[in-house]
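This report concerns only the one structure given below.
Every protein chain except one is present and positioned as in the full complex.
So that you can tell them apart, the chains are marked A, B, C, D and E in the order they are listed, and the count of residues begins at 1 in each.
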């Protein structure tokens, strides 16, 4: 498969895992810190993978040994044209402009959540601020033992606004813990992240974590893509709705999806004791 | 108390635990797998127990040593008249029919949740697919050490649609874990289930688990039934609503319920250092 | 700072932690049990602290060695003029009056949640009934090793209506555990409370717990107050809304809040390697 | 088509309007007033018609010249076994029983709304109390010039609880008018009902109104049944949800429904300048 | 009945209408324009009337011949201590202060909506800006022929924030009309207000309007107060919720309210062909 080349990301297709895409943030010399062009590109990548018939699951990691990402590139954001830069407008006009910027930034990161295919984040080393916003927009998180997470925004005078405060309480059920890390900005490591359920698994090194995430992504990629896409959609829908609403939406969703040939393919392969294969989406 | 006899379930009233009903799925030769007649009967049982004045709490288990339930009887579902059977209709008409079937199926399992009295599920051995849908519709789950749970639907090409994807994220607060088990269909055992809070307790054997569940049910059955019914209702309501809405609903609920004689009965027995008894509902 | 004197509470400002207020329930001879005058005063205290420019975080504890609080003073509540006292009205009129009382009581305890500044509860010893309603209205909970928690209302014939049933499922993600403790009224101790995430940390003694809470409150108080107030507001909003709604509300909130001078102050002090200081709210 | 015979209703299939069912309340000697057996039967009728392949739209009218329905048969309801009858229970237990009754009663009337096919109510003469609850559960209302509507419940000391207070504000957009008629119980006639949009059309006599409703039902019955069922479902869904939610649900619904052969049938008949015919649901 | 005296309002009890209170804005020399002290007093009045056993319905009008109210006293609001006055704070801190002010102001006007008893607004002459916020918080609106309404806020550079933009779309069903009057600030008169349903009735003069409103209030005051309070509560709840939610809340509400003696009183007086009387709330 030939794919477009991206400027700030590597997008590869590990040959040993059919239908798995690997997205890598590629600005290691700056600890993979983000500036505007990067989140626009991130969004474009996930929108493309979302509907690509050759992709059934995705892992997202950071290049280099030191950081998944150090978060927002504060220097770039504070430049005259940046998000936090100066402005001659009155506070109301400035607020309207700011709101457009935040909406756009949020929308880029939300592309990970709205991507039809499951996304697994592999965090390692420095994983601060925007690293959390990105992680909670994904479906599953794993990390290496050396990871250093923090909801860092409070330390630059801001409430985190690109998704952390909205999604973290829905990813980790212990609300007191969520409050503590968001209000103090303190770091937490791999063991704590695993104990509260922020990550699903801890690996010894970044390399092992990437390998483990690819295994998991590969396992998902061998399932019926109709079932996988539906499972992600219905879980995300249910997180945000009453049980009553969740059940109703599910009936409508599955009224079409049950008509897939994948059910027969799966049942038949079960009888024949072999691995099923499924058509592309 | 004489009770109706059911075809696929045993419903008994253990004499040592007043006001406790024990519902047992009784198709052990097929690993308690479900076909349509069974979920209709299940619904009828829980609707009856819901308003029975002699019942204050319920446990639900599976007959035989091997399985709580292996889930949907896929063979029956794939028969010409079954849920997954062939159909000559166009996809839209087929979808309308399918939606009616799913609505009806969901509604039967939801009878466990809408049952006014608390329900404790005892899982053991094979507990796959529909076993999870049933478990999450209950209030409390315990299991034996040999349990093998899995959100199995993905392996037959389907997104689970009878409640698992809707209720599991509200039963287990670790959303990443929920995503993983739902997207991979992998098994998880008693220890993992306890760690994430899917079950409240693990017992050594099925027999101990049933005994332990009966103890717990008996403890609940000795409380004021007005308070117990209200507690279940308000917790389920609150799960699905904002704090603001939850508080408002609570005021209206308790404006009547505080008028129960059980409060005086409880306070008096407290002063007199004896166990209170409460009138039937 | 001179402050008003309260009748049933001590409100102090520990000199070693600037901007931290310490609220202490002060009726140790009755195990800090609450009657109406007390919850009205509690509400008044938190409404005042909410907008006080000298306060950036708050801890709430109970005076005396034996109890954080034994909950509702049932004797007072059962007196002729009390919440549970007799009434000559018909059940509908009685219900309308009861509803007004519950609304008012709820609103007083909710003052802890609606307080703009984070609140840390320090529980020790007896912590029953209303102790839980109060704790879950706070942001963070710590306790001493001797704590004895229980959702006790079921034992006096009532469904807990001052916030426990509404907020506890949003504080602890393991819904089966929440159901169990609410339906049985059984006690749970420090270790269990920590395991399920009800408390953030357990300390050896009440004194250590208060000291630890003050440390934590002090850490929060040294952050930008604009960021801290926003973080609390956005986390509470997000708990109760869909991700979509949470993100939208966040954009509007931050469109003004990003205009704070605290961002520059924080960035500058970061460059200068010193602690930032922030203006009063 | 042979159909079951009902005790309190006539269900007929006017030969001149294929696919139209006519349900008639048939207790004219008591002004079509309802007792429990009747609303259970009403529910059973609409549940059956909902999935009957031979029915695409329904009209509902009252037998006899004097009344659509005088509402609840208060005498029956006040009898010892009735909804408003005496009871030896304490107010809390009585409330729990009452709630079950109201839920069941509501659910029966809601069968009109949850019926997949559109329902047109034809009101004439006395149309009080429950007449409004029934009317607002339908999709379209027409009436004769002699109609006398009233939200009568306030005059027997009750807030209307079978749907009027819930649905009327969603049927008539003028909330002040809704408040007035619900708080005063005053009658309103055909002209006023038409002006505020409570009815779609006024006819000179009951006979003309029935004929007009049949015309309208016939027109609907000649459309694609897939499109008609979807239109009712999506309009009811949208009434209760945000625009965002409504659009999302619509995409899922139509992802299956657009696959109907009716689209091709309709387009082809358009080209061929003839009336399309559509397969049964 | 002796009642407190208010500074900016007259509160009277017209002897010919038992249980009706008449609240009159009393600053005619300034066209009844509001400053902060006034809305605090308004709130206090409606909170008192809400639970007063002697009050079952309320009318609200403006003193003097010229205006119901000219809205916010802009001069007072622009003073150094006013809502729109200057401030040395940074825009974020200023926003936090502003938000507290708006919350408090909104809460005062919402006292009309949260008042348990129905409120009828009588508008005449100049009725601008805040006049609309107040009117839409009431249940029913009538006016005199000379009324001049306008959603005036846009003309001073503001989006109306005390309730108009939130409640007007729920009071008038024609959303295009709502948009037009809110975006242009143009005046609309009595006939237009009646046509779109903003007012229930137009009277020739202010005196006739007050008399007509008192008649209507008197009619409501002669109904069962349990039924009236419930009807207001359930209509407001339903406006803001799905039909499903509205029905559920209604069952809980009426499970207590049906137990009122007013039902028997109403039924008995119906049999005896006389006007029922009902006990105080």
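In this text, contacts are C-beta pairs under 8 Å (C-beta built on N, C-alpha and C of every residue); 3 or more make two chains touch, one makes a residue touch a chain.
Quick caveat, the model's predicted, so the values are computed rather than measured.
S.K.: Touching the absent chain in the whole complex: find that residue among D:130, D:209 or D:228.
M.R.: Residue touching the absent chain, from the options given: D:228.
S.K.: Out of E:178, E:210 or E:227, which residue would touch the omitted chain in the full complex?
M.R.: Looking across E:178, E:210 or E:227, the contact with the absent chain belongs to E:178.
S.K.: Going by the contact rule already stated, which one of E:40, E:74, E:211 or E:265 would touch the omitted chain in the full complex?
M.R.: For the chain that is not drawn, the touching residue is E:74.
S.K.: Which chain D residues touch the hidden chain?
M.R.: Within chain D, the residues touching the omitted chain are 118, 139-141, 170-174, 196-200, 216, 219-220, 223-224, 226-228, 230-235, 238-239, 242-244, 246-247, 250-260, 262-267, 270, 276, 278.
S.K.: If you put the missing chain back, which residues of chain E would it touch?
M.R.: Touching the chain left out of view, chain E contributes residues 74, 78, 83-84, 91, 94-96, 98-99, 102-103, 106, 110, 113, 153-161, 163, 165-167, 169-170, 172-180, 182-186, 196-197, 239-241.
S.K.: Can you list, in ascending order, the chain C residues touching the missing chain?
M.R.: 249, 252-253, 255-256, 259
The rule we apply is simple: only the chains that are shown with their structure count from here on.
S.K.: Between the options A-D, D-E or B-E, which interface matches A-C on more than half of its contact pairs by residue number?
M.R.: Selected from A-D, D-E or B-E as the counterpart of A-C: D-E.
S.K.: Go ahead and note the Å separation of the Cα centroids belonging to chain C and chain D.
M.R.: Each chain reduced to its C-alpha mean, chain C and chain D end up 48 Å apart.
S.K.: Using mean CA coordinates as chain centres, what's the gap between chain A and chain B in Å?
M.R.: Using C-alpha averages as centres, the distance is 33 Å.
S.K.: Could you please state the distance in Å, as a whole number, between where the Cα atoms of chain C are centred and where those of chain E are centred?
M.R.: 34
S.K.: Where in chain B do residues touch two or more of the other chains?
M.R.: Residues 91, 95-96, 170, 172-174, 196-197, 226, 239, 252-253, 255-260, 262 of chain B touch two or more partner chains.
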